[in-house]
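Every protein chain but one is kept in place in this view of the complex.
Chain lettering (A, B and C) follows the sequence in which the chains are written, and residue indices restart at 1 in each chain.
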Amino acid sequence: METPNMSSTITEMTTTHPAQVDIDRELLAECIAACVECAQACTACADACLSEEMVAELRKCISTDASCADLCEATGRVLSRHTGYDANITRAVLQACAQACKSCAEECEQHAEMHEHCRICAEACRRCEDACNRVLAAIG
Amino acid sequence: METPNMSSTITEMTTTHPAQVDIDRELLAECIAACVECAQACTACADACLSEEMVAELRKCISTDASCADLCEATGRVLSRHTGYDANITRAVLQACAQACKSCAEECEQHAEMHEHCRICAEACRRCEDACNRVLAAIG
Amino acid sequence: METPNMSSTITEMTTTHPAQVDIDRELLAECIAACVECAQACTACADACLSEEMVAELRKCISTDASCADLCEATGRVLSRHTGYDANITRAVLQACAQACKSCAEECEQHAEMHEHCRICAEACRRCEDACNRVLAAIG
Partner (left out) sequence: METPNMSSTITEMTTTHPAQVDIDRELLAECIAACVECAQACTACADACLSEEMVAELRKCISTDASCADLCEATGRVLSRHTGYDANITRAVLQACAQACKSCAEECEQHAEMHEHCRICAEACRRCEDACNRVLAAIG
């Protein structure tokens, strides 16, 4: 099997949605992709930290990873829905997700030199934070 | 089997957490309970609406239910974690959850006289909105 | 605010669903309640373990808690839907949930004397395992 090209599936799903979508669909698809990527990276990073010898020093990282994963997942889902679109929900969830990604990135960055999984996760968090902020700017 | 007393389990889990918790634990447990209740009600209401004959008129309700369920679930999880507590994440997720519950309650209330599941769901949404706002007020 | 009576909300949501439901609705509501209770207990227990001084010895407990929470949450959602009911999905998800609850209970029970949160979580896992098995028996 070829590894699925997830970004292109997300773009296709966003493009073929029959509802009117007021946000640029390309921008939206990028943000959903960033949320989905970050959610997985955070779930994996939490468990990778848990297996590290220095687990006691990674407590905050593990807990923040878990909450960031939950928020990214919820945000990716909310952004995938356009039926009866409510800008207030979208704005609030994007703000929460950007905040969680920022906090999680700051935490992971502290361990990035020591743990590759923290470095990769921090980068996914920054991409997701940026993507959320771009959609927020577009919504106004 | 006796139906589990969920509220008391949530209170016990909140009380026995070994971390320092700066928010009143009773208030927190009530909010987690409200999130968990609302998430289930919204998931069930979305599917109940989907089975109604007038499904075409319930589109927005179904979609809002689904997003409200996702946010309530994420919020209940974030509030269950106290290790390396980050007030910025908690505040942002509570604001997003309160907004989703408000939007969903307004939508469900329009069908509350016709559909019992919408009435029950709207009440769960209002309880959760209130609970989130009370914790927000406590955090400051 | 009175703490919401979650079990009764779940029962009401199950009772008012307009679709035909072939499983006993009371049994179903009990199982959804057990899933929802267990999901929250496992999320809270994972984070409580993470704050314990002996975190390094609780690694498996934390990871199993997290996966059990994910499965209980998914199962509670699947059981809340009756539109276009598919017995094959319901059976498979109940089996996965019962397995996760069994594994998680066994893990938490090993720390139940030392950590109250593990004792409470283990009990929630056993209730959920039992509830899943009862619905499985009813489906056949």
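By our rule, contacts are C-beta pairs under 8 Å (C-beta built on N, C-alpha and C of every residue); 3 or more make two chains touch, one makes a residue touch a chain.
Please read all numbers here as calculations on a predicted model, not as lab measurements.
S.K.: Sort through C:T15, C:S103 or C:N133 and give me the one touching the missing partner chain.
M.R.: The single option touching the absent chain is C:S103.
S.K.: List every residue of subunit C that touches the chain not included in the displayed model.
M.R.: Where subunit C meets the chain not shown: residues 59-64, 66-68, 70-71, 73-74, 77-78, 81, 83-84, 86, 88-89, 92-93, 95-96, 99-100, 103, 107.
S.K.: Mind pulling the subunit A residues that touch the left-out chain?
M.R.: Counting only subunit A, the missing chain is touched by 1, 3-7, 9-10, 12-14, 16-19, 29-30, 32-34, 36-37, 39-41, 43-45, 47-48, 50-52, 69, 73, 76-77, 80-83, 115-117, 120-121, 124, 127, 130-131, 134.
S.K.: Mind pulling the subunit B residues that touch the left-out chain?
M.R.: Contact residues on subunit B toward the absent chain are 46-47, 50-51, 55-56, 59, 62-63, 66.
Basically, only the chains that are shown with their structure count from here on.
S.K.: Chain pair with the most contact pairs?
M.R.: Greatest count of contact pairs is found between chains B-C.
S.K.: Among the chains, which is located farthest from subunit A on the basis of C-alpha centroids?
M.R.: If we average the C-alpha coordinates per chain, C ends up farthest from subunit A.
S.K.: Indicate the whole-number Å distance between the mean C-alpha point of subunit B and the mean C-alpha point of subunit C.
M.R.: 18
S.K.: Express in whole angstrom the distance between the two chain centres, defined as the mean CA positions of subunit A and subunit C.
M.R.: 26
S.K.: Need the CA-centroid distance for the pair subunit A / subunit B, whole Å please.
M.R.: Inter-chain centre distance comes to 22 Å.
S.K.: What are the residue numbers in subunit B that touch two or more other chains?
M.R.: Residues 73, 77, 81, 83 of subunit B touch two or more partner chains.
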